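Take a look at the structure below.
A protein chain is absent from this complex, but the other protein chains hold their places.
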Amino acid sequence: MFLKKSPWIIHYDATSCNGCDIEVIASLTPMYDLERFGIINTGNPKHADIFVVTGSVNESSRQVVKNIYDQMPNPKVVVAVGICATSGGIFRECYNVLGGVDKVIPVDVYVPGCAARPESIIDGIIKALDILERRLVEFRKAKTEARRQEKRLRRYHLND
Amino acid sequence: MTPIDYFIHLDNIYLKAIIYVVLAPVLGGLLAGVDRKISARLQSRIGPPILQPFYDVFKLFSKEKIIVNKFQNFNVILFFVFMVFTGSLFFLGGDLLLVIFALTLAGVFFALAGFSVNSPYCHIGAERELIQMMSYDPMIILVAVGMYQVTGTFRVDAIAMYDGPLILYLPGVFLGYLHVLTIKLRKSPFDLAMSAHAHQELVSGLKTEFSGTTLALIEIGHWYENVLLLGIIYLFFAFNSFIGVAAMLVLYFFEIIIDNTYARFKWELTFKSTWLVTALFGAANIIILYYAMQP
Partner (left out) sequence: METIIFLIIFPAAISLVLLSIPIKSVRRLIAVIANIALIAGTIHLLYGSAGETIRYELENIWIERAMLTLEVALSIYIFYIGIRFRRYLVVLFTLLQLALLVHFEAFATPAVPVAHNLFVDNFSIILALIIGIIGSFICLYAIGYIEEYHERHKESEDNRRFFFFLMYLFLSAMFGIVFSNNLKWIYFFWEITTICSFLLIKYHEDEESIDSAFSALTMNLLGGLAFAAGISYAGVYAGTLELDRLIAEGGAYAVVPAALIAFAGLAKSAQLPFSSWLTKAMVAPTPVSALLHSSTMVKAGVYIIIKVAPALKGTLAAAMLSYIGGLTFLVASFIAISQSNAKKVLAYSTIANLGLVVACAGIGTNEAIWSAILLIVFHAVAKSLMFLCVGLIENKLSSKEIENMDFLIMEMPKVSAAMIIGISGMFLAPFGMLISKWATLKAFIDFNPVMAIILAYGSAATLFFWTKWMGKIITIKYGLKNREKVVSPWEWTTLAVLSFMTIGVCIIFPLLSSALIEPYIIELFGVSPSMDRFNIIIIMIIMLGLLTILPIALMYYAWLDKDYKRVGTYLGGANVDNVRFLGSLGAQRTADIRNYYLDGFFNEKRLFNYGFVAAVFLVILMLGVVVI
């Protein structure tokens, strides 16, 4: 419910040429004003709900992408912005490039473009909101399930 | 009789405290929402809805709990509890000095929360929070001292019922208080400790490692604090509740303008300027008043 109204993002540049980064920042400017959807660029994985990655992933950024993703609290979604982030783009064949972001972490929304336009970035993030909502339901279900499991285990141990 | 006068003249201190505990987060949250809206308009943006701060906080409650160590949230809880307590103490009409000391206690717990996580960003935030506390503390105490000099009491209810216009006796103290109010409201140019705007150097400063429910508590704690701070502004204008409310709103708007027109200071400048302002306006006012009021 409220997740949809206040999605906070963290933006990480895996190894982009900065083209998409500029467009991501542009969508926060008065021209596009992402904040009217309650979106804030927190720059801190622990506060963020949406992980916006630009650029393809290479050896040195792989661990960082993974770390940031791990440090985000559930429910969370990942938006890959730009063609490099979705598939590796023109850097796909480079010796040190792994490919798109989905080689390291699960990606929910792909925003193509070189560079991706602010409109499509906003569109992608708004799309991610629905997924975020679904994630919350899944997360809650998983949590109750885990709790039930734990209880069952405890009972099992007691009977043992 | 306006509602504020009615509130001040309420006899039941428990009722007063309950009213504060219930209403303050609502008011504080709305203020924060208006703040964001006005800021957005000042930057010619549309801005988030007025209720956005509430959406944020409710969202935070539904997030997963992630922590670095098991005890990190402990101090935040204490901060929250004591912040609410401090505000209640003020609004039920307690001793102003005691309110200030309890406020310090809450502030110390908040800084300790930052220290207790072994994180560089939190630590810098906590350290700067402490510098800010050291900067504004003398002025806040002088506010109480000045009010005592004029009204002869530290009791908030008695000060609020004082007939004379405090602002005329304490213009310097009031200016000094405005200066530290900017620090306390965490507005630019003094948003050193945990500002979202100082991302490059601080990430989120003091609150970097706090997320979910704990972060929500920090936010709500600050709403309580902001209402308390505005309450102190009211005391300067307590002779007339309309003027008092108008002053609170105008000054809050003024703080928003300051927020949007100033770049962040370094901590040295923050510290120096605040102590200087405290001495030039606050202390001078108090000394002059002392000799003026002597028979």
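By letter and in written order, the chains are A and B; residue numbering begins at 1 in each of them.
By definition in this document, a residue touches a chain if its C-beta (ideal position, glycine included) is under 8 Å from a C-beta of that chain, and two chains touch if they have at least 3 such contacts.
Source: prediction; values computed, not measured.
Per the touch definition above, the residue from B:8, B:83 or B:130 contacting the chain not shown is B:130. Set against the missing chain, the residues B:48, B:94 or B:231 yield one that touches it, B:94. Shown as candidates are B:52, B:151, B:195 or B:208; the residue that touches the absent chain is B:208.
Among B:27, B:77, B:245 or B:258, only B:77 touches the chain left out of the display.
Touching the missing chain, out of B:40, B:198 or B:286, is residue B:286.
For chain B, the list of residues touching the undisplayed chain reads 64-74, 77-78, 81-82, 85, 89, 94-95, 97-98, 101-102, 104-105, 108, 111-112, 114-123, 126-127, 130-131, 133-135, 137-139, 141-142, 145, 148-149, 154, 203, 208-209, 268, 271, 275, 278-279, 283, 286-287, 289-290. Annotation for chain A: contacts to the undisplayed chain at residues 12, 44-46, 63-65, 67-68, 70-71, 73, 143.
Everything below uses one rule, namely that only the chains that are shown with their structure count from here on.
Contacts from chain B toward chain A in the complex involve residues 36, 40, 43-49, 52, 55-56, 58-59, 62-66, 196, 199, 203-204, 207-212, 215. Chain A meets chain B in the complex at residues 1-3, 5-6, 8, 30, 33, 35-38, 40, 42-44, 46-47, 49, 71, 73-75, 136, 139.
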